[in-house]
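To start, I am sharing the structure in question, which I have written as structure tokens.
All protein chains of the complex are present and in place, except for one that has been dropped.
Presenting chain A:
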Amino acid sequence: MICQECGKKPATLHFTKIVGGEKTEFHICEACARERGEGIPGTANGFSIHSLLSGLLDFDPSGTSGSAGTKPCPVIRCDECGFTYAQFSKIGRFGCSACYKHFSDKLDPLLKRVHGSTVHTGKIPKRSGGQLQNKRELDQLRRELYDRIEQEEFESAAQIRDRIRELERKIAEL
């Protein structure tokens, strides 16, 4: 096989690059590879996250004997839909929203690798995210309360205190 770049020397480096499921094959000679100055392109970052997903899922950061108290290979199963962790790691898809809770311990390394993070910081739905919104509101109200007391506006401080109590009750109920 002749090098794709120069078309003269025989190709000695062969690599397949898969980006987002799109496969590109390169066959080039060493001189051209050096000239491109990128070593072997694609190996560091040009992979499909989808195809690597199941590989990542089997990844155990603590080693096989890391977590104390757990027996080797316990079957982790989602109570709500019956999906097992083994099934999840095979197809890379969850069965239902409760799977996230049941597989939670194992998800951090995976999410860290896919997204570089494990915690959501974006939009919050008004309804199902109510608890989170309540907490954020509670913090806000407490800050306001201190301000009012400092400025000796006791009447409005009392109103805020009542709202704080109401919110605390709501959070406790949920």
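In the analysis below, a contact is a pair of C-beta atoms (placed from the backbone, for glycine too) under 8 Å apart; a residue touches a chain by one contact, two chains touch by 3 or more; residues count from 1.
The rule we apply is simple: contacts and distances are computed from a predicted model.
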Out of "ABC transporter permease", "3-isopropylmalate dehydratase small subunit", "Cytochrome bc1 complex cytochrome c subunit" or "Protein-arginine kinase", the chain not pictured bears the UniProt name "Protein-arginine kinase"
Just to verify: which one of A:K8, A:K90 or A:H115 makes contact with the chain not shown? A:H115
Of the residues listed, A:A11, A:I28 or A:L107, which one is in contact with the missing chain? A:L107
Tell me, which residues in chain A touch the chain that this view leaves out? 19-22, 38, 41-42, 45-46, 49-50, 53, 80-81, 83, 92-97, 100-101, 107, 110-111, 114-129, 131-132
